[in-house]
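I'd like to ask you about the structure that follows.
Excluded from the complex is one protein chain; the other protein chains are retained at their positions.
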């Protein structure tokens, strides 16, 4: 069974996502469609890229990942399909696929140009329904990438905060706030072990201890833990860290290590 | 595989939608259930009717569309199943099905009366679970409509704003606001071509150019485009038109054409 995942900023209050599923099922009635999330803030390509990167690799080999955060729909940006060693990725070439692709072995990129694979007539405002959903459905039925369009040299990459590594410290920033108010940073878990870290400074001030799990601090206290997405995250045990520590996307953090 | 779509105002925070799916799967374990949307504002029959009308026709022939926006549940309104040339529609007879049915060739309407097709005991407050879900499940297994109840003469039709056509202009109104703040009007795309239109006046004042796609105007500027639901919609390139232009359901619009 072919799995198609959907990551969009369409929300669930309109008929957009359901419509994409209808289009897929008309082409491939046995496709298994899984929502990764449709709650990406409108037009926030970086948030979409992060959600896709955080979730895609838990799916079976061969899964087709569709990501549509597409404020440039109808304009000149290309639509692409990217085949990697393990997966397919389908979406607009605006960077929304790029964070996931950083970790994958890219085999080929094609520009979506074969109009026979699209839903006709193609609108200028809803390529999720008219381009990306039908392309994913055709792929899930076994269509090979070359039939979708010509080779595409490169794809748009988001610039992404890099975690700087001064001696004895790691400098990073908040890149995502989740529903629980946890703030995910760009400092990868593998660079910090709780045993090794003196602690984290938020905005150069607030001190947050680095521990292995939320309950290692008393209820209501902040803590930094190696998070499930692979990055250090700031939480409050039983509370909401984003609200409590006024954390935002871009808030600077610094992890102090015992030995440089 | 039989597909059942669900359109409701139940939201996703309670157990209502999940429960409907359980009821369906108990009757037909292989039914494929697709959410069209559950985000219809509570009791807003018109919004439900519009979402169903905007999305239903992208599904495969034979799909069973269930729509439950049902403020009159437990009262005298009938439950009905409508068979059209392409689909089945199941829901309360309060108009929620009527916009979709306007475009379909209706073959037969039946009033749901066969209690053996319902979940017993039938509550007075949740016919989505007790009537409409089991009826859809039985249909998806091949049950024929006559077994569900007697022929029903007619169904409730929503009155719907008609787009008036004065010479040289089209008079309409906003009928739906989507998640992106785009305002969908009741002026059908086929009546307006961007080449032909001088522009749109909102509330007789604000002038909005009519273009083919969002990016045809500078970022932050309003634009009217032929929308993906088949109606002219008002957007702001990279912004939120509803907020920016204070658009509401019912806001009057007028499209001025070059030639009457």
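A and B are the chain letters, set down in written order, and residue numbers restart from 1 in every chain.
Everything below uses one rule, namely that a contact is a pair of C-beta atoms (placed from the backbone, for glycine too) under 8 Å apart; a residue touches a chain by one contact, two chains touch by 3 or more.
On a predicted model such as this, the values are computed, not experimentally measured, just so you know.
Student: If the missing chain were put back, which residues of subunit A would it touch?
Tutor: 1, 3, 5, 7, 12, 32, 34-40, 51-52, 54-56, 58-60, 63, 178-181, 212-215, 225-228, 233, 235, 238, 240
Student: State which residues belonging to subunit B touch the missing partner chain.
Tutor: Touching the missing chain: residues 10-19, 21-23, 25-26, 29-30, 33, 42-43, 71-75, 119, 123-126, 129-130.
Criterion: only the chains that are shown with their structure count from here on.
Student: Cα centroid separation between subunit A and subunit B, in whole Å?
Tutor: Result: the chain centres lie 31 Å from each other.
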